[in-house]
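I have placed the structure first, in the form of structure tokens, so that the comments after it can refer back to it.
One protein chain is absent from this view; the other protein chains keep their places.
Labels run A and B following the written order; every chain starts at residue 1.
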Amino acid sequence: MIVAQRKPFEEIKKSLAPYENIVVAGCGTCVAVCLAGGKKEVGLLASQLRMSFGLDKKNVKVSEVTLERQCDREFLETVKNEVEQAEAVLSMACGAGIQFLAEAYPQRPVYPGVNTTFIGVAEAAGLWTERCRACGECLLAETGGICPRTICSKGLNNGPCGGMMEGKCEVDPERSCAWVLIYDRLSQEDRLAAMEAVRQPTDYTRQTQPGKVTHAAYLRRYHADSK
Amino acid sequence: MPTPSEFRQALASKEFILTAELDPPKGADLSVVQEKISALKGKVQGVVVSDNHSARMRMAPLGLCRALLDQGLEPILTLTGRDRNRLALQSDLLAAASLGIQNVLAVTGDHTSWGDHPQAKPVYDLDSLQLLGALNALNLGQDLSGNPLEGAAPLFTVGAVVPLTANPLQPVIMKFRKKAAQGVDFFMSHPLFDLNNAGPFFEQTREIKTPLLATVCLLKWEQVAGYLPGNIPGLFLPEGMLEQFKSWGEGAYESKAWEFARKLIEAIKKDGRFRGVHLMLQGEEIRVGELV
Partner (left out) sequence: MEYTKTLLREIGLEPERLEMFHIGASEAPAWARAVSEMTERARELGPNRLKKEIKTMQSAK
């Protein structure tokens, strides 16, 4: 899932300073799971904003609304009233959701309430780690299910590098070297041969910016079948 | 076809080789390192010029390498994958060849977080293995996309680095074999302090005959006093050695460290498994005469 972190309070407050009527829009999917922008977090932040503006002797109306997802138009439509009655929106969704919300309501300034960080997993309660870089050419089959482009600090396709020390990464001695992990995993699975070949450089055409994916069943609808 | 570089000839000759590391200046003014260049001249058969060593931004090695050639020294250009994408890496190599620089040490490169521009984008478009592949392709007259090069192909003498005392050792040996298979003319080890520690590595790599130079690094007292495994990129100081160095005390450290280095160089010469010594004097290059 996409993992995000609420932005520092001061930064959020500063971006909303010009307004007297704000709606904080949460998202019930990824950011709710990582405790950054779900209904509860929206409630806490809205409370903080009211109190903080209050301390500044400013009477600011802060409404709250949380939608299922901000990356789907059908859900964005449901908050029309809340958004249109406000002067500005603070979106707690991931970067994709924030942009889609802004696109759906171009007459209202939409501000980000979170920093979107990575595609990751829940290691434990309150702890999420990155696992995928969306490189578009998944090589997990050859690396025993461990992604070197994500887990290796240098994203090396052939490792370990000379900075590996006692099985740890030169950048952070608390982190295991991805390639040592891959070696061990392939070894356990009796598939070390997969690591013996020299891997070619990453194909960055698979990571075009911005990316676009059209499902095979919809090619004709979007006239994309000639591509 | 270019004339084989002097370093390439030295490698072919079976003689024991001495090289030293030199960092380019942090600036456009080469006069800053002139004293060091003059001290190294005639003492070593090759000068390895670093490439933004420890990710601290400095003049690119290309500039210093050309200056070394002008003064009659033999440069070995270090090229890391950290700062340049595959286009720039190949471009810079061709520029180097056109300037007469033919010896290249291809490395992955210390991570940007070590240096003085930690917010920079770490590139690593090519890792050390792929960089070796690029060098070999250029030597064969083509680029990485298979396009033919115009004019005479370069004749790079290609080097790579290997940590002889890595732990765990197996993945490192696998990578070493991959590098050797790519086509490497010489290897340089990570700083070595105790030849015995290299035993396990050599036992498992007997079949690889590529010339290997042992790196002797002169640590500063501050580095010894504050040493923790991993706080100097690519440098592993075994516990026993660390205790020994610390036991000398700050006052006596310097002279004892140089004495230790002298003895280590002698031991490496007699060892039989090494084709030479690479000296990392960390700024003390002027004193190279005390060791060789």
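Heads up, the rule we're going with is that a residue touches a chain if its C-beta (ideal position, glycine included) is under 8 Å from a C-beta of that chain, and two chains touch if they have at least 3 such contacts.
Remember, predicted model here, so these are calculated numbers, not experimental data.
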Result, missing-chain neighbours among shown chains, is A
Hidden partner sits against chain A at residues 8-10, 44, 48, 51-52, 54-55, 57, 59
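Basically, only the chains that are shown with their structure count from here on.
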As the complex stands, chain B meets chain A at residues 82, 86, 107-111, 113-114, 122, 124-130, 133, 144, 161-163, 166-168, 170-172, 174-175, 177-178, 181-182, 190, 229-230, 233-234, 236
Where on chain A does chain B make contact in their complex?
-> 153-168, 170-171, 173, 179-180, 183, 187, 192, 195-196, 198-202, 204
